[in-house]
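Here we show just some of the chains, and they stay where they sit in the whole.
As written, the chain order gives the labels A, B, C and D, with residue 1 at the start of each chain.
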């Protein structure tokens, strides 16, 4: 049985060889590119259909295909940072946003919705390029159900 | 001279007494509610005009008004988490998103833009309620300039 | 304005003087003893009615009553451990349960419900004594809504 | 000799192949599904009978069966988190409960029982689905002997 890490390594190698983008793979799977990328990087389980279309798209040979497909259907241990604070600069900037805007987000969620949280489970996300003459912009939209704290 | 923490405490007390919302204060200041809340929570410096309108809106008495206003104009030491991993659940969910989606965001930024980052400095943000019959949703939009890694 | 910590300190002092139990206070407030205790220890905001009945029950004098009541209505920064791993033995045992049974709980939630989590927000809890001739037992019941991971 | 980690890996692979659930394995072993799952995930030692029925149920071949069975009878080093704070969301929520309710549980155990702890050793646990039209709920019941602090 492949571990999730081994499956991810095989997928990255196959993706490199195939020259496919994450977006192309996601289209083949029929899921959003963010969900699909996260799943292939070991953060979400796939259905049998989804994982089978992954191994087909990436051109795995028979035996390996089955092993990778099985691994992708397991419920993974989520979490992908090697240390509590991420060190890769592209990822770190998102951590910095929590350092700078965390209590602001909390204050405004409470002001708008009352006591509760934005769900990270009933949640989806978008990442888009927005053209701008002064330099294109990355636009990330986080969209989670508001969950009110239950009073009991 | 007040420290930034003392100024924040005074502002929270005055806000509570005044029953004003962050949004109302922001309107009075003439800035976005996210930027204004972050500034008042000690994460951004304000201009003289902005800080003076804050103390007026919140109804500070003369002497205190000047002290609070001065403090708000200082360049703050940014960063608002007591520990590397935030413990408040409303804030933690955003940290969890980095754990689950960090490498995905990185992969897709690189796929779309090439090598670089989303700036957390040339950056703005929006937080909105989206009505939904299955439960309203929190929509947070992060909007930062793409900065390509300089090759030299 | 009182901070949440200062309000908690005043409440503990008043509770000690009044010889009331958490259960008696909770009854007066009209909420479950666990929710009420957590709120008074700084982990949940109270409504105006709830906080006013707290200060009445605990016999606070006028000025202090208002201050404590206001503080109890604020949205608190949740989280109550001084370090990542709790050191008090009564609390530590619950951390130990996560060390020993965490992956077991995860495996069985996934087996029974599929991919998702037990909500810690749409959640309530009970703590009861169960008599037993070999020594009475503490029975803690955690009851949270299952939240399925959204696929997108 | 197999280490406990190697035995767990073999068990997970065999379980995947056999399509058995934890509950089915537990029934075969004659123990509660929580205890059995925890044991197979490396947190409890099994008796010779229990471990032998495990390897039979999971269909291990002779040589491997003996190795896995031996490993399952060793006293394991307990503890299953890679870092002090768990990062998998399904497990993290239980950590969050300690952050939010830890001192509340402590206060109410002391109020009901006096000075002492809920044992994590003379302890058992249940995990059930509770149907609910607004969404089924996970109900986890922790049941541990109260141990009074000995005064000497």
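The rule is short, and it goes like this: a contact is a pair of C-beta atoms (placed from the backbone, for glycine too) under 8 Å apart; a residue touches a chain by one contact, two chains touch by 3 or more.
Predicted, not measured: the structure shown is a model, and the values here were computed from it.
**Q** How many copies of this one chain make up the entire complex, given that 4 are placed?
**A** Per the structure file, the complete homomer consists of 10 copies.
What we mean here is this: only the chains that are shown with their structure count from here on.
**Q** With contacts counted as defined, which of the two, B-C or B-D, has more C-beta pairs across the interface?
**A** B-C
**Q** Measuring between mean CA coordinates, which chain is farthest from chain B?
**A** Looking at centroid distances, D is the chain farthest away.
**Q** I'd like to verify one number: the distance from the centre of chain B to the centre of chain D, where each centre is the average of its C-alpha atoms, in whole angstrom.
**A** Those two chain centres are 42 Å apart.
**Q** Can you tell me which residues of chain B touch two or more of the remaining chains?
**A** Counting only residues that touch two or more other chains, chain B contributes 85, 87-90, 96, 99-100.
**Q** Taking the touch rule as given, give the residues of chain A at its contact with chain B in the complex, in rising order.
**A** Listed in rising order, the residues are 21-23, 33-34, 37-38, 41, 43, 78-81, 84-86, 88-91, 93-113, 116-120, 122-123, 125, 127, 129-130, 132, 134-147.
**Q** Enumerate the contact residues on chain D facing chain A in the complex.
**A** 9, 12-13, 16-17, 83, 85, 87-90
**Q** Please give the residue numbers of chain C that touch chain B in the complex, ascending.
**A** 1, 3, 70, 74, 77-79, 81, 84, 120-121
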